[in-house]
Structures are given as structure tokens and as C-alpha cells.
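Starting off with a structure, shown below.
For this depiction, one protein chain was excluded, whereas all remaining protein chains were kept in their positions.
Think of it as A, B and C in the order they're written, each chain with its own count starting at 1.
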Amino acid sequence: MTAKSKESQIIKLAAKFKSAIGLIGLIIVMSFLSEYFLTVHNLMNITRQVSINAVLAIGMTFVILTGGIDLSVGSVLALSSVITAGLMSSGMNIALVLIIGIGVGTLLGLLNGLLVAKGRMQSFIVTLGMMTIARGLTLIYSDGRPISGFDKSFRFLGAGHVLGIPVPVIIMFALLAVSYVILKKTPFGRYVYAIGGNEKATELSGINTDKIKIGVYAISGFLASISGIILASRLNSAQPIAGTGYELDAIAAVVLGGTSLAGGQGGIVGTIIGALIIGILNNGLNLLNVSSFYQLVAKGAVILIAIFLDTRSQKRD
Amino acid sequence: MTAKSKESQIIKLAAKFKSAIGLIGLIIVMSFLSEYFLTVHNLMNITRQVSINAVLAIGMTFVILTGGIDLSVGSVLALSSVITAGLMSSGMNIALVLIIGIGVGTLLGLLNGLLVAKGRMQSFIVTLGMMTIARGLTLIYSDGRPISGFDKSFRFLGAGHVLGIPVPVIIMFALLAVSYVILKKTPFGRYVYAIGGNEKATELSGINTDKIKIGVYAISGFLASISGIILASRLNSAQPIAGTGYELDAIAAVVLGGTSLAGGQGGIVGTIIGALIIGILNNGLNLLNVSSFYQLVAKGAVILIAIFLDTRSQKRD
Amino acid sequence: KDGAKDDGKLKIGFAVSTQNNPFFVDMKNGLEAKAEELGFEVLTVDAQDDAAKQLSSIEDLIMKGIDVLVVNPVDGDAVVTAIESANNSNIPVITVDRGANGGEVTAHIASDNVAGGVMAADFIAEKINKAGKVVELEGIAGTSAARDRGKGFNQGIDKYDSIEVVASQPADFNRAKGMTVMENILQSQREIDAVFAHNDSMALGAMEAIEGAGRDIIIVGFDAIDDAVQAVKDGKIAATVAQQPSLIGEIAVETAQKIANEEVVEEFIKVPLKLVK
């Protein structure tokens, strides 16, 4: 049995590699097309650019694995971002500011979760409503104006480096590692998958499914606010319309990474691969100086090709 | 047995009425808040405004009933719209122009369907890719500029009246009626529900599920292009950025109307109710001159309340 | 600074905020045409109105070793980081249409949106004899154009005691929205003398709504896009505040050339606004 289970692990590993086919293919193609692409500097550049979407997409992965969706991440990002900026410019202690900024996002996520779990409403519409509300609150709080004028120390989060590596990239990988462990190694993570696979059976197994569901939306809100804060720091300004449309990019990263929107299947590593595909695509189209209208066509086409390759490489059953 | 089935029909009817609770509540509230609301003129106004989203949402209902989703409708609307306008201003025969304009949308829908059904790819990502591609094509075709200068006769579609009723409203109700019959009375319609309810069982019953799935996306593309043409006629100009974000409004209408995103459950009448809720909301907020930031909060909150009421009124099981 | 000009061709990076509006398409076309005329290379990136995307794509431009950066910021504060990156790579920066609130900017080329708002207010006041009811159609909440034009317009109107802004509603720079929002406002406001829209797309949408309702209202737009200029000629809208996007683009290229040749350039190059009426 051990020999066999090892064999199956190898098969699994191969399947995972295959889900990276699109990524590797893209990297190879880009390296040929542009001399600027495969440089340390540019790769650093890409990972830094990807980090915002990746952090959102990590949270989105939790939600999607339970079979839900979170459309509010972009607005929650903006709300946390302006609140953090606003409080900071009012001179509040920076630690407290961060706690409040992240707290607000987590709270909205929690609210999403409560409405989905206890209210038994469809996550799509709940988070669509929340997306609209959070955007409104952001505009009200900021009076529609960007907020700037930050502490030098705050800028470290978005623009700093440690050992030459950009801080957002470090944050992204740290969150990736923690999320990986949570999803693969803790009971909570296992329940996330179980709910996506069969919610009823999970409930009958004695698991408080409501709590888990509330948890995943809270995590998504939490991560959205973290990325909002990184973004504000990176831009040195909190934008009230930041994050518009980011939910679609985050979902695209998750799906490109091989996670099924039906829930129960997929994982965080794929999500990062998906986010990288999108990031490389954006970077590459710029490097190649593809004109903006054609960029849209190219981007859409590459997404379709990547997902097509990935689907092909998965065993049909 | 007849007594029983009659009783169950009454229960069903009541359930349907309940799904309109949100709509009726909203109408009552609005009538109190604004003296201008409940006038024949304004109601006509609302239905005309709603017609674009309603036509999209009708197509979206077909797709969602099979358990899929179509994010490309807004871009397809724009593409059909500029192509129609472009060909018309080049002096082509108007009937031919309409056929091509609608044909393009239907074709893109068909392509969506092929990728979903034959390519076994997730509809979310397929139509997300298509949304990006179609937007790019629209911008390329129009060079990012609005196209105007239409025939007087063409304006009839969007701005004309028949017996005092706006033409878009007539088109909307005609499409509603046809779609209702298709969904409820034809084998095709029953298969749409069956696929959403249990795709495997449907396939095992010897139904060509791929064909049905391709069909619903084609219908969605077809209706998206019709609404694109109505919109161009109504605005007297085809806008390359028309329809941005319309997919979310269309999905919201479907879900507010009680159709489950999981597929298999719901219907077209609910969708129209959902579209009306959204339309009345937009109209009401304008009538009340609610300031822009607060409009967002109010809109999100009303959506949540409407769906909450609707969920409450459904039997939990 | 001549190292980058190894092929003798000046390489201009152009970061435009969005292409979703003919205004910017004109600006881009003006810029690209001028560059071609002078034999320069232009690399254009489009931020789709997203400040973060703009930052990323400017980083990409810097990667490609551009000689001059021309940026049309999505937002004046958010663009600072990008400008600083360019500064660090010794790439001179020109801002167009919208300014930056930091970093080292060699030249700023723009028309003044606040001034344009005031201009529209004064024109309307004159048309309605300094008394009446006006409606404002706002651009996308949170964008600088909407902010500045709204600010200028309201400052302008405040000078006239008998003019009242009876409704101020967002229509997102969008023609379809301009139409529906205007239709709705027409329901509740029985008396409207004039409408100011933050751009022409909304003004043209409003025009359709007003025509449909058979009412007679003065309309003023912003941008002077082709359709709007035509509508002014046809007497359907009263005026549009003309920016000269194409000229902005051209001047940007000329300025870039001067900078590359180490000539002295003005810090703020104002491109005149004019009222097309």
C-alpha cells in the first residue's frame, strides 16, 4: 500500500506541475519575445506588482473552496486603505491605526460571512451588496478625495526592501505559507474543503459549518484590508476608487490556478501561479509595447489558452 | 390527487408572489418618499430604462439556470453596438446591418458555449476572457470613439413609441413572453432546468447536454447584441465603453428574482421583477436627489434587504 | 543624457490614465502623430483608470529604458511613487492633463479643470440672466476631473444668489448613464433652466433625455469631442468647454525633445481652454 500511495503522490505532483504549464509556457514565450523580461530586476518587479492581487486571491481561495465567492474584496481594500490613511494623517499611533484598518476589513468580511451562513443568502449577491456599500462608505469617509501624507515608516510596507527583496513580496510569501499550512494541515482547512465538497455531509459529521463559512469570509476581508494597506503605502496615497474590478482579477487568479468555483477542489499554490500568469501577462504586454486596445484582446486570449491547457491536462472523470 | 395538486399550485403561486415582496415594498416606500414616483409618466420612464438590463438579464437567466454564468454580456453589447453603428454609417442596408450586428453577438455567445461545453472549462473564466476580448475588439473597431449619425428609421427601435408605449418596452415584453414559453413549455427549456438540477442525470437520460449548453450561451449573446442595438438607438450613438459592469446588474436582477446561481431553480418572471427592483432603486435615488456617495450605500443596502426578505420567505429545508 | 539614444531615436514612454474616453484617445493620437513626425519612438501604456496599474506599467516602461516619461496620472498623489522611480533612474518626467503632487516633474502641460468649471458656471449664469435652477451631472466619484470641475462649477455658481443647484447626481462620465439619470431628474424637477455635465458624453446623453421629454433646457458639456461640437453647431447644446487634448499631446512631445536636448522648458505649460458655443 505504501508503494502505491507513493505512486499516487507522484501522480498528484505531476498534476500540480501541469497546472503550472500555462505559467512556464508564458515565461518561455516572453523570454524569447523580450530581452527585458528575464532579468532579476524585472522578475522582482513582477512579483511586487503581483503581490496586491495575490494577497486578495489568497483570501478568495478560502471563500471559493467552500463554494462561495467574494465580490467585495476590491471595495473592502479601498475602505481599509482610506481609513488607515485618514487615521494616520490625524496623527494616531501607527500600530493602532493598522489594527483599526485591518479590523474594519475583517469586520465587513465577518458580516458577509454572517449573512451567507446564518442568513442563508447567496454569497454572490451578499458580497455584491457589500461591494457597493463599502465603496459608498469609502467615498463618504474620504469625501471622494485621495488621502496622502504618510509617515516615512509606513512607506516601508509597500516600498521598502529587506535583503533586496521588496516588502510586499515578503508579506505575500509569508501569507502564502501560513495559508498553505492552514488549508492543508489544520482541521479548519480540511473543513473548508469538506464544505465545498458536500456541505450537508460535513454538517452531519458534527462540524459547525456556519462557523467555518463565517471564518473564510472574515479571512478574505482581513486579507483585503492588508492588501489595501500595502497598496496605500506603495502608492503613498489612499485612493477612494482603488480596487475597482480587482475582484475579477482575484477570481481569475484562483480559477487559473485550478480551483473549481464549485468548491472543494484546488489550493493556494495554484492561486499564486494564477496570479503570476496575470502579472506576467500585464508586464509582458507592456514590455512588448502592445497597444492598449490589442492588449485586451491578447490578455483575454491568453487567459483562455492557459485555462484550456490546464483543463486538458487534468484527467477527465 | 387533483385536490392535492391544486393546493400545491396555490402554494407555488404564493411563493412567487413572495419573491415580489421586495418589489412591492420598494414601490410603496418610494411612493411615500417622492410624489413624482407613482406617475404614469415615471413608471413608463422606469420600464424603458430597465429594458436594456432586462433583456441582458433574460439571457443571463438561461445561462444561470444551467448552472453557468456569462460575464461577457456587457462587452458583447458594446461590440454589437459599435459594429451596427459602424456599418450603418457606412451606408449599408439597415436589415443587413442588423443581421450582422446580432450575428456577431450570437457568434461570440456560441463561442462561449463551445468552450464551456466541449472544452469543459468553467464558464466564469471563459466568459471573463471573452469579456476582455470583446471589449478590446470594440475599442479596436471604433478606435475608442463613439460612432453616431444614424438613420431616422433606426432611432425608432430605442426612442420610438407604439400606442404610447416605448418600443424598447415592447421588445422587452415580447422577449419575455417568448423566453417564458421556451423555458416552461419546450423540451429545450426543460433541459435547461434539468442540466442545472443534475447534469449527469440529464446526460444519462440521453440528452445532448453540450448542445443545450451551447444554446444558452448563444441566446445570451443574441440578447446582449439586441440590447446593444437598442442602447445605441436610444443614445443615438454607439459607445465603445457601453455596458461596462452591466454583467453584474444583469446577474443581480436574476438573483434578486429568486434564481439560484447553482442552477436548476428559478425563472424569467422573477428576473424581470429583479430588474425592476434595480431600476426603481436607481430612479428613486435620483428622484430623491440622494448624494452620490450615499447612493451607493443605499443601493447596496436595499439589495441586501430585498434578497434577505426573499430568502426568509422561502421555505428552508 | 544621451546614453539611451544609441539608435539616435528618442524613446518616449507615455502612461495614459485611460482610453475609455475620446478625450484621451485624442491626446494619445496627437502625441503619437507628433512623435512620428519627429521620428521618435513612443511606448504607450494604459492604466484603465487604476492608479496601481499605472504604477506597475510605469515600472515596466522604466525597465525598457525610456528616455522621457510622459504621464497622464490617474491620480496626482498615487503617481508620486512612479515619478520617484523614474527620477531614480534619471528619466525626466512630464505630466499631462492632470498634475502630480510630488516627485521631480520637469514640466506640466494641462488645461485647468477648476477654471473650466468656473467658465461653465459663468456662461450658464449669463444665459439664464443670473437666476434660475440648474442641474449638475457629475463624473465618476473620486476622479480628479469630477472633483475639480465640480469644485470650479460650484464656486462659480455660488457667486450668483439667485441661481440654485437643484440636483447634483453622478452619471459616471457615461452617455447611457447621463441619459437615464437626466430622465429621472426630469421627473422630479419640473423647472430646470440649465444642465452642466462634467463631460460631453454625459451632456449628450442628457440632451437625448431632454429632447425625449420635449423640454427646453440649456446644456453645457466639457471636452469638445466631435459629437458635442456638432451638437453645438446644430443648436442642441449651448456650449462645451473645450480642452485641446490633441494639442496637449503634441506639446508633450515637443517638450520632451527640448528636455532631451537639454533646453530649458517652462514648468507649467498651460494649454488654453475655450468655450465652444
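Note that a contact is a pair of C-beta atoms (placed from the backbone, for glycine too) under 8 Å apart; a residue touches a chain by one contact, two chains touch by 3 or more.
By definition in this document, contacts and distances are computed from a predicted model.
Within the choices "Phosphate transport system permease protein", "Acyl-CoA dehydrogenase", "Cation:proton antiporter" or "Ribose/galactose/methyl galactoside import ATP-binding protein", the name that UniProt assigns to the complex's undisplayed chain is "Ribose/galactose/methyl galactoside import ATP-binding protein". Although it is left out of the displayed model, the omitted chain contacts the following shown chains in the full complex: A, B.
Per the touch definition above, the residue from B:136, B:228, B:264 or B:284 contacting the chain not shown is B:264. Across A:91, A:164 or A:206, the residue that sits in touch with the chain not pictured is A:206.
Although one chain is hidden here, its contacts on subunit B can still be listed: residues 1, 4-5, 8, 181, 185-187, 190-191, 193-194, 196-198, 200-208, 264-265. One chain is missing from the display, and on subunit A it is touched by residues 1, 4-5, 8-9, 181, 185-187, 190-191, 193-194, 197-198, 200-208, 264-265, 315.
Convention: only the chains that are shown with their structure count from here on.
Contacts between chains leave no pair untouched here, as each chain touches all the others. Per-chain Cα centroids separate subunit A from subunit B by 29 Å. Measuring from the averaged C-alpha position of subunit B to that of subunit C gives a distance of 33 Å. In subunit C, 19, 141 are the positions where the chain touches two or more neighbouring chains simultaneously. Multi-chain contact residues, meaning those touching two or more other chains, occur in subunit B at positions 139, 144, 292-293, 295. Those residues of subunit C that touch subunit A in the complex are listed here as 16, 19, 43-46, 49-53, 55-57, 59-61, 63-65, 75-78, 80-81, 101-102, 140-143, 146-147.
On the side of subunit A, the complex with subunit C involves touching residues 36, 39, 41-42, 45, 49, 52, 139, 142, 144-146, 148, 159, 231, 234-237, 239-242, 244-245, 282-283, 286-287, 289, 291-293, 295.
Partner subunit B is touched in their complex by these residues of subunit C: 19-22, 24-25, 138, 141, 166-170, 174-176, 179-181, 183-185, 187-188, 201, 204-205, 208, 212, 225-227.
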